[in-house]
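A short worksheet on the structure shown next.
Excluded from the complex is one protein chain; the other protein chains are retained at their positions.
For clarity, chains are labelled A, B and C in written order, and residue numbers in each chain start from 1.
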Amino acid sequence: MRKIINDPVHGFITIDDELIYDIVSHPSFQRLRRIKQMALAYLVYPGAVHTRLHHALGAYHLMGMAIDELRNKGIEISAEEEQAAKIAILLHDIGHGPFSHALENTLADIHHEDISLMIMEHLNEVFDNKLTLALKIFKGDYEKKFLHQLISSQLDVDRLDYLARDSFFTGVSEGIVGYDRIIKMFDVHDNELVVEDKGIHSVEKFLIARRLMYWQVYLHKTVLSSELLLVNILRRAKYLAQNDEDLFATPALQVFLKENYSSKDLRDNFLEAFLLLDDNDIASAIKVWATHSDKILKELSTRLLNRHLYKVKFYNPKDQVDVDQLKSEVQKKFDLNDEEIDYYFLQDTTNNLLYSQQAESIKIKKKDGTLIDISEVDNPLINSSITEQVKKYYICYAQ
Amino acid sequence: MRKIINDPVHGFITIDDELIYDIVSHPSFQRLRRIKQMALAYLVYPGAVHTRLHHALGAYHLMGMAIDELRNKGIEISAEEEQAAKIAILLHDIGHGPFSHALENTLADIHHEDISLMIMEHLNEVFDNKLTLALKIFKGDYEKKFLHQLISSQLDVDRLDYLARDSFFTGVSEGIVGYDRIIKMFDVHDNELVVEDKGIHSVEKFLIARRLMYWQVYLHKTVLSSELLLVNILRRAKYLAQNDEDLFATPALQVFLKENYSSKDLRDNFLEAFLLLDDNDIASAIKVWATHSDKILKELSTRLLNRHLYKVKFYNPKDQVDVDQLKSEVQKKFDLNDEEIDYYFLQDTTNNLLYSQQAESIKIKKKDGTLIDISEVDNPLINSSITEQVKKYYICYAQ
Amino acid sequence: MRKIINDPVHGFITIDDELIYDIVSHPSFQRLRRIKQMALAYLVYPGAVHTRLHHALGAYHLMGMAIDELRNKGIEISAEEEQAAKIAILLHDIGHGPFSHALENTLADIHHEDISLMIMEHLNEVFDNKLTLALKIFKGDYEKKFLHQLISSQLDVDRLDYLARDSFFTGVSEGIVGYDRIIKMFDVHDNELVVEDKGIHSVEKFLIARRLMYWQVYLHKTVLSSELLLVNILRRAKYLAQNDEDLFATPALQVFLKENYSSKDLRDNFLEAFLLLDDNDIASAIKVWATHSDKILKELSTRLLNRHLYKVKFYNPKDQVDVDQLKSEVQKKFDLNDEEIDYYFLQDTTNNLLYSQQAESIKIKKKDGTLIDISEVDNPLINSSITEQVKKYYICYAQ
Partner (left out) sequence: MRKIINDPVHGFITIDDELIYDIVSHPSFQRLRRIKQMALAYLVYPGAVHTRLHHALGAYHLMGMAIDELRNKGIEISAEEEQAAKIAILLHDIGHGPFSHALENTLADIHHEDISLMIMEHLNEVFDNKLTLALKIFKGDYEKKFLHQLISSQLDVDRLDYLARDSFFTGVSEGIVGYDRIIKMFDVHDNELVVEDKGIHSVEKFLIARRLMYWQVYLHKTVLSSELLLVNILRRAKYLAQNDEDLFATPALQVFLKENYSSKDLRDNFLEAFLLLDDNDIASAIKVWATHSDKILKELSTRLLNRHLYKVKFYNPKDQVDVDQLKSEVQKKFDLNDEEIDYYFLQDTTNNLLYSQQAESIKIKKKDGTLIDISEVDNPLINSSITEQVKKYYICYAQ
C-alpha cells in the first residue's frame, strides 16, 4: 500500500497506510474536493481555487514531517499514535460546508468544528472504532498534549499548511512561511509542544506573515464585499423559500433553504443532508437566481455572478452619522423600502489578532531548558503593543 | 486605468487599457472563472483546479512580453496592433464549454474554435466594432502573420502559458518551460515569427516538456478514465432526457440535454444557451443523478462523484480478441445487456504528436539570416524518428 | 547593442546601452566578480558565495523596473536620467574591498562609500565626463531626489536586491521579499519617493525580513566569530609586516600590509593599489600564513582555513566580571602573555536598527494624497517599541 500524490506546495505526499487510504477514499472526504479552501477569494486572486481536500492532504504531510522530527529528538511516538494524529489532522476541517466561514451561520447555525466532530464519530462507526484514538487527540483528551497542539494551537500544522498553500496559490509572496525550518525547531517539554530558541525569528516571521495574509488576502475589501453579498443572497433565498416562493435549488440545497438547523435543535437528517452539500450547489443556484422574479435575489445574484460587487469602505464607529446619511442616499437612489435597503447597504465588522498569550500560546525553549513565551523574548517583535485585537468597521453598498 | 492582478505563475499581470478592462469584465469572459482549465485532471493532481480565465490572463501577459521584446528588436507594432493582439489572445479560448475537450462533441457537435469566433463577433458588436482588427489577427487574415502565430502556432504564447501554468498547478516539475528565455529569442522575418538560433535548446526542451505533460498528465490513465466516464454520463443523460425521462438539471443544462446542436444546423438560441453553461451545471447535475432511478446513470455518476473510477488498460490492436473476451466477462459479471455493456466497458484511442513539420512549424533563424526548421538543425533532438504521431488504444471498464 | 545575462534571482538582466556595457566591462567593475557579497557567511551558509558584481547587476535590473513603473504613473524621467540612475546604482558598491565590512577599518581606514565616489570620479574621466549626472544623483545633488532615494534610502533597490539575493543564495526563506510588489507601489510626490498605501503590508514585511536576515544571517554567531578572526589575522599580519617580518603576500596585499591608509592622509597610489585587491589576495595569503613561524598568525590562520572557529557568547555588560574571569582562564589555558591574549579572546558589539524615522524614512501616500510615515499608519507593526537600536555584546574565544 503506497500512493504518492503530486503537490506543488510540498512536492510529493505519500500515503502508505491502509486505513488512511480508506478514509481519504471515503465520499465524505472526497466531498472536500468540491469545496474551495478560500471561498470567494478567487474573485480577487484568480489562482485561489485550491480545495479543502488539498489543504487536508498538505497538513497531513506536515504532520508526518513533525512526527519524524520529534522522533529524531528522542520523543516517543508509537505507530498507533502516528496513525491517529495523521487521521485527526486529515479530518480536522471535514466539517466545513461550502463557502465557510461566510455561510457558517446562514446555512445552519452550527460551528464547523462541531460538525467535524460529528463526521469523525460517524466515520469511527464506519471503520469499526479504529478512529477512537484520533478522536481523543482531536478533542484534546489524550495525555500527549503535543499531538493535539500540532493539530490545533497558534503554531499548528494546520496554519503552517494553509499559509504556505494560500500564499502559493494567490501568488502573495509576503505570506510565504519557512514551515520546514519551524518544524525542524519543534520539540516537546512535559508533553507540550515547544520551539527551540534558534527558531524564534522563524516563528515571529510566521506570525507576521499570517497577519499580512489576513489584511491583504483573507480580509481584502473585495473579498469581504463578495462574501457579504453571498451571505445576503442566501439570506434572501431562505426568506423566499420559507415564504413558499418557487426557487431553483439542488435537492441538497433545498433542505437547507427550508430548514433552520441549529446546534441546539439538530434533527436526525442533518448530517446526511450536510454531506451532500458543496460549492456547486450554491454556484449553480445563484446562476439561476440571477434571472429570478424577486428583484433583490436577482440583483444580488447577478452582481456576484458577474463580479459586479458592492463598494466597501472602512469607517470609524464615531462617524455613524455619516454612515446613516450614506445609507439613506443609497435607499433613495435605488428606490428601496426599509426592509430592502438592508440588502443593498450592508454593515459589518472584521477583526484579527496577531497573537494571544492566552489559549495555546507559543513557548520557546531556551538553551538552559527553561520556557518563555514568544512575546517575552529579548527585543520581541510580538510585543504588547501589537497583540491587541484589531477590529475594523466597514460598510458595503450598491453603486 | 491601471489594474494589477497577482498571478503565482508570472508575478503581476497589468491591465492598463480601458477596452481590455471592459472585455475582461464582460460576463462572457467572467464565465471562464467557472470552467477549470484542466477539466477532470484534478482527480489525479489535486492542485489542477485553475481556471480558463486564469490561463487567458496569463497568455495575455506573455503576449505583452513578446510584443515588448519584438519592438526592442526593431519590429514595428503599432499601439492599435498591440491592443488587438492582446484582445485576440485573451479571447482565443473563450469558446470552451465545461470540461472541454472531453465534452466537446457530446454537449454540442461544434468545435470550440468556431464558438470562440462566434463570441468574438458577438463582442465586436457589443463594443462598437472595436474588435475588428483582433478578429482579423485571430483568423490569420492580417498581413503581419507573426501576430497570429503568437496566438496560434506550434510555439505560441497560448502553449507557453498553459505548459507553465499546468506544470505549476499540478506540481509536475518536468513540464516547466523557460518561457521567458524563449520569448527573448523571438524575432520576425518576412512577417513570420522565428526563433534566434541561441534559442534552439530552449525550443527543443519546450517540445519535450509538452510531450511529457501529455503522457504524464493530460493523457494520464486515470484522467482518460474519468473523462470517458463523464462523456458517458452525459451521453446517458441525453438519451434519457430525449426519451422524456425526468432528470434534474439547471435550466442551462436542460437545453443541451434536449437539443442536439451541431455546427451544420445551429439554431439562433445556441450562443445564448452556451454562455450560461459552466462546470457547476455539470457537477451539480451529476451529484443529483447519483441517486437517479436509471441504473446506468446512477452507477456512472456515483463513481465519478466518489472517484471510484474504471480501470484503464492500453492494448495492442492486434489483441482485439483478448479485449472482446474481457468485455464479455465484464458483461457477465455485472449482468448487462448488449446496450448496457457499452457504458461499463469503454474503448477509445488517444494520440499525441511531438512536432509537425507541416502547419505552423518552428523556424530557427541562423546567425547568417537563413531560416531552418527546428527538426533540421545539427544533431536534432526533434528528428524524424520521433515526429510521428503516437497513437494508443485503451479500454476502460468497471471492476 | 543588446546583452542578456541569466540571473537565477530576477530571470534575465538586459544591457542595451553602449556606455553601460563599457562600464560593466571595465576592469574596476569586473573586479567585483572576485569579491563575495557576503564575505565569510559561506562558512555557515554554503550557498552564500555570490559576488558583488552579481548584486550590482541585480540592483541595476530593479532600477530599470522602478523607472518603468514610475513612468507608467506619469512621472517624467528622461533617457539621460535613466542612464545616469542605472550607472549610479551599478557603481554604488564599487568601493567595497575584500571582506568588507569586516576589513573596512583594518586594511585601510576609509569608508567604502568614499572609495565608491573616488572610483566613479576616476571612471568619469575614463569615459569623457559621461558619468557626471550619475555622480550628481549618487551624491544626492540632483533635483529629482527620488532617483537618489532609489539608490540610497531605507527602501532602495540596493536593499531590495540584496535581501532577495542573499535569501536566495543562503536558502533562508524568511528573508524573501516581495520586491516586485513593492516596486509596483512606488510613486513620486514632490520629487520624493513614496509608497502607495496598498503597499503598507509589503513594506512592513520587507523591514521585518531585513531584521530577520540580520539576526539569522548577517550577525549569525559563527559569522561574527569568523569575521573577528579574519580581522585579527590581518591585524597580526600588519603588525608583523610593519615590524619587518618576512610574510607571504601578493604584491597587491603587500602594499596594504605595509601602508596605513586613512581618509585623512591618502597618498596618490591608494586607488591604484586598492583596485588590485580582492578576496583571492586575502585567501591565498591566509593559507600560506597557516604555516608561518609566528605562533599567533599561524594559529588564527589555520583555524579560519579549516573552519575551526572560536566560540561566541552574547553577554550582558553588567556581567563584565564574569567575562574577565573567563578571559584569564583562556589566557592560562593557552599560556598567553597580556598582548597575545587579545588575539585569543575577542570582545565586540553588534547592533541593528529595524527602522529609523530619521534620515531617508519611508513615506506612505494615502488615497487622499497626504503622506504619513510607515511607523504611523493604523496599527503599525513598525512602532516605537521596536524601532530602537538593538545592541548586543559578545565575546569570542579559543577553546
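Going forward, a contact is a pair of C-beta atoms (placed from the backbone, for glycine too) under 8 Å apart; a residue touches a chain by one contact, two chains touch by 3 or more.
Small disclaimer: the values here were computed from a predicted structure and weren't measured.
Q: Looking at the full complex, which residue from B:Gly47, B:Gly95 or B:Gly178 touches the chain that isn't shown here?
A: B:Gly178
Q: Just one of C:His101, C:Lys139, C:Arg307 or C:Lys391 touches the chain that is missing; which is it?
A: Residue touching the absent chain, from the options given: C:Arg307.
Q: Given that one chain is not shown, which residue among C:His54, C:His92 or C:Arg159 touches it?
A: For the chain that is not drawn, the touching residue is C:His54.
Q: Check the options C:Lys130, C:Lys221 or C:Lys287 and report the residue that touches the missing chain.
A: Only one of C:Lys130, C:Lys221 or C:Lys287 touches the chain omitted from view, namely C:Lys287.
Q: Using the document's contact rule, name the residues of chain C that touch the chain not shown here.
A: With respect to the unshown chain, the touching residues of chain C are 5-9, 11, 25, 27, 30, 33-34, 42-43, 45-47, 49-51, 53-54, 57, 168-172, 248, 250-252, 276, 278-281, 283-284, 287-288, 305-308.
Q: By the contact definition given up top, give the residues of chain A that touch the hidden chain.
A: Counting only chain A, the missing chain is touched by 2, 4, 11-12, 16, 72, 180-181, 184.
Q: For chain B, which residues touch the unseen chain?
A: With respect to the unshown chain, the touching residues of chain B are 172-174, 176-178, 181, 201-202, 204-205, 208-209, 211-212, 215-216, 379, 381, 383-386, 390.
By our rule, only the chains that are shown with their structure count from here on.
Q: Using the mean of all protein Cα atoms as the middle point, what chain has its own Cα mean nearest that point?
A: Central chain is A.
Q: Hey, what angle do you get rotating chain A onto chain B on C-alpha, to the nearest 5 degrees?
A: My answer is 180 degrees for the C-alpha fit.
Q: So what's the Cα centroid distance for chain A and chain B, whole Å?
A: 32
Q: Where in chain A do residues touch two or more other chains at once?
A: 172
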